[in-house]
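As structure tokens, the structure follows; a few thoughts come after it.
Removed from the display is one protein chain of the complex; every other protein chain stays in position.
Order as written gives the chain letters A, B and C; numbering starts at 1 within each chain.
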Amino acid sequence: MDMHVAVIQFPGSNCDQDAYHAFASVLKTPAKLVWHKDKTLGDARAVIVPGGFSFGDYLRCGAIARFSPAMQAVKEFAANGGKVMGICNGFQILCESGLLPGALIRNNCLEFRCQEQWLKVEDSTAHFNKETLGQRVNIPIAHGEGNYRIDEAGLAELEKNKQILFRYEENPNGSLCDIAGIRNKAGNVFGMMPHPERAVEPFHPSQHGVALLKAFLAE
Amino acid sequence: MNIRVFVNYKKNVLDPQGEAVGRAMQSLNFPAHPHVRVGKTIEFTVDGQDTPEFRKTLDKLCNDLLSNPVIEDYRYEISQ
Amino acid sequence: MNIRVFVNYKKNVLDPQGEAVGRAMQSLNFPAHPHVRVGKTIEFTVDGQDTPEFRKTLDKLCNDLLSNPVIEDYRYEISQ
Partner (left out) sequence: MSAPLPPNPAKELNVAITPELIKSHGFQPDEYDLIKDILGREPTMTELGVFSVMWSEHCSYKNSRLLLRGFPMEKKDPNALGKVLVRAGEENAGVIDIGDNWAICFKIESHNHPSAVEPFEGAATGVGGIIRDIFTMGARPALLTNSLRFGDIRTSAQSRRLLRGVVAGISHYGNCIGIPNVGGDIYFDKSYEGNPLVNALCLGTLRHDQIKRGAATGIGNPVYYVGAATGRDGLGGAAFASKELSETSSEDRPAVQKGDPFMEKLLLEACLELMEVPGLVVGIQDMGAAGLTCSTAETASRGSSGIQIELDLVPQRETGMNSYEIMLSESQERMLVIVTKGREKEIEDIFAKWDLHAVQIGEVVEGDEMIVTHHGVPVVKIPAKRLADDAPLCMQEAKEPATIAQMRDWKPESLQPADEALLQKALPALLNHPTIAQKRWIWQQYDHMVIAGTVLSPGSDAGVARLRLGDKEKYVAIANDCNNSYCKADPYKGAAIAVIECLQNLACSGARALGLTDNLNFGNPYKPESFYYLKEAIKGLAEACTFYDIPVTGGNVSLYNESPELAIDPTPTVSIAGLIEKPEHVTTQWAGRGQSLVLLGDWPNELGQSMYLQELHDLKTGAVPAFEFGKIQKLIDLTLELITQGKVKAAHDISEGGLLSSVAEMLFGHNETIGATLDLSQAPASIRKDALLYGEGPGRIIVATTDADAVLSAARAKGVPAAKIGETSAQGSELKISGTALSWDAAALRKGWEDAIPSLMNA
């Protein structure tokens, strides 16, 4: 069996199919949907925790999803060095799970924002950098709670370890230091509010998501 | 027992909703200090006794589910 | 004065958030009754005295801004 990208489906996920198609139909990479009650990820080469409103985003975004059995499997997968990316709600879930530092709170405008979004690419890893992705990328956002928060020590850590992946050119949500996406210290867990799976086809705002998702999968 | 859990942002965490409420109060000429904090209450009932064990379970619930310790504090009230 | 306003859904209004939290508690085997209600607190300070006039202004604020009287009830606590 081919190694596949596992896309976790929670009740309330709504970008699971989009992420699946970005890999399966656009990148032509085998992908598989994994139900949140599953205890294993099968033969996954990487995991996507997709966007949406898992469990209605009630209480706090991602607060309930983190207890799903599949998230325990994701934690083990990440602990063994497996690659995990959380997009939007997935980013929130990874923060709630403790797989990524910090937290995401209400946009400072208090409204949902759906728009094209230019991001400054930071030099973070051997694959996530200006050389592979370009100086700036246009990746849409769609969220009500994308305002990234972390304490001073945590922020200093992020900067020191080059854990910041992207910053907003024009900050849409009040996020600290314009942070749009980060990775963990080890460099195998990624989280970002913008939606790369909405930037992969000719009619999308850009096709910058293709390189981005490839960089995520790159060994 | 009736349990009421109060969850609030930690003091130094920005509270966008609180700020907006503060601004709105000012524009209504309500004489409050603009520093407003908006928090959550979660109320439920549990059969049983208020034992130290129970408090331990409740603390775990508050830490794991009802609040996010990275940005929030909680406290609770237990009444019969 | 410190003022703390509590806003909750009226008794018979559906509280989807409370229900979701109730289900989550159950799946974590926390022994609460599944009927959970989630509410809001709004805290702020005001210079001045707790007079009947002040309470009138505060009630107006609660009705106009802090709660939605169609589906929510409020109450407040005033402390010095």
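Note that contacts are C-beta pairs under 8 Å (C-beta built on N, C-alpha and C of every residue); 3 or more make two chains touch, one makes a residue touch a chain.
No experiment lies behind these values; they were computed from the predicted model shown.
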item: Chains in view touching the one left out; value: A, C
item: Contact with the hidden chain (one of A:7, A:22, A:44 or A:105); value: A:22
item: From A:114, A:156, A:177 or A:218, residue that would touch the chain that is not displayed; value: A:114
item: Full-complex contact with the absent chain, from C:20, C:36 or C:61; value: C:20
item: Sole contact to the chain not displayed, among A:23, A:58, A:166 or A:190; value: A:58
item: Footprint left on subunit A by the chain that the document does not show; value: 11-12, 14-15, 17-18, 21-22, 35, 37, 51-53, 55-58, 111-115, 140, 142, 144, 195, 197-198, 200-205
item: Touching residues on subunit C - with respect to the absent chain; value: 9-14, 16, 19-20, 23, 68, 70-71
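Here is the rule we go by: only the chains that are shown with their structure count from here on.
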item: Whole-Å gap between the CA centroids of subunit B and subunit C; value: 11
item: Mean-CA-position distance for subunit B and subunit A (Å); value: 28
item: Contacts with 2+ other chains: residues of subunit B; value: 42, 64-66
item: Multi-chain contact sites of subunit A, meaning residues that touch two or more partners; value: 59, 63-64, 67
item: Touching residues (chain side subunit B, partner subunit A) in the complex; value: 9, 12-14, 16-17, 19-20, 42, 64-66, 68, 70-71
item: Of subunit C, residues touching subunit A in the complex; value: 16-17, 20-21, 24, 27-28, 38
item: Residues of subunit B that touch subunit C when the two form their complex; value: 3, 6, 8, 18, 21-22, 24-25, 28, 30-33, 35-48, 57, 61, 64-66
